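Here the structure comes first, spelled out in structure tokens, and everything after it is commentary.
Right, chain A next:
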Amino acid sequence: MTITSQLSADGRELTIAISGRFDFNAHQAFRDAYQRQGASPQRYVVDLQGATYLDSSALGMLLLLRDHAGGDEADIRLLNCNVDVRKVLSVSNFEQLFVIA
Partner candidate 1 sequence: MSNAHLDSAVLATLQDVMESEYPVLLDTFLADSEERVRLLKQACQAAEADMLRQAAHSFKGSCSNMGATLLAELCRELEDLARREQLAQAPVLIESIEREFAIIGILFRAERQRLG
Partner candidate 2 sequence: MPKRLTILIAEDSPVDRMLLSTIVARQGHRVLTAADGMQAVALFEQERPQLVLMDALMPVMDGFEAARRIKQLAGDELVPIIFLTSLTENQALVGCLEAGGDDFIAKPYNPIILEAKIQAMHRLRRLQATVLAQRDLIARRNQQLLDEHRAAKAIFDKVAHAGCLNAPNIRYRQSPRALFNGDLLLAAQAPAGQMFVLLGDFTGHGLPAAIGAMPLAETFYGMAAKGHSSTDILREMNAKLKQILPVEMFCCATLLDINPLQGTLRVWNGGLPDGYLIGANGQRTPLGSRHLPLGILSAAAFDDEFEHFPLAVGDRLLLLSDGVIESRNTHDELFGERRLLALLDANSDPARLFDEIEQALLAFHGQVQDDLSLIEVSLDETLAGAPLSVPLVAHRSRPIDWSAHFELRAESLRNGNPLPLLLQLLLQVNPLRPRAGAIYTVLGELYANALEHGVLGLDSALKCDAEGFQRYYELRRERLQALAEGHIRLELSIKTHDGGGCLRIAISDSGAGFDVAHALQLQRCDQCLSGRGLHLVRQLTDGFDWQADGRGLGVEFGWAAEA
């Protein structure tokens, strides 16, 4: 599991890329990725291109990010989900909270 994050040039969009298993072990790294000092992005992208697996604690982490990004006002897109990841997200109906593409 590796997590990297990249702030756009204008500082408005933070992209968090996750590869490998997105599970409880990612907790601290994922938190660190969006709690960067000094950054206050308006949009978030979680790139799941390399994510092979996602469990319920990963869903919990996404909820934490959503809370951090303003709750109902949060603008978060989940990109490049593979079939398995998409299935987990859809069973939980997370498309009601996130833009999933």
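How were these picked? Simply put, all candidates are chains of the complex that A comes from, given by their letters.
For this structure, a couple of remarks:
As a convention for this text, a contact is a pair of C-beta atoms (placed from the backbone, for glycine too) under 8 Å apart; a residue touches a chain by one contact, two chains touch by 3 or more; residues count from 1.
Because the structure is a prediction, the values reported are computed rather than measured.
Among the candidates 1 or 2, the one that touches chain A within this complex is 2.
Residue ranges on chain A touching candidate 2, taken from their complex, read 56-57, 59-61, 63-64, 67, 72, 91-94, 96-97.
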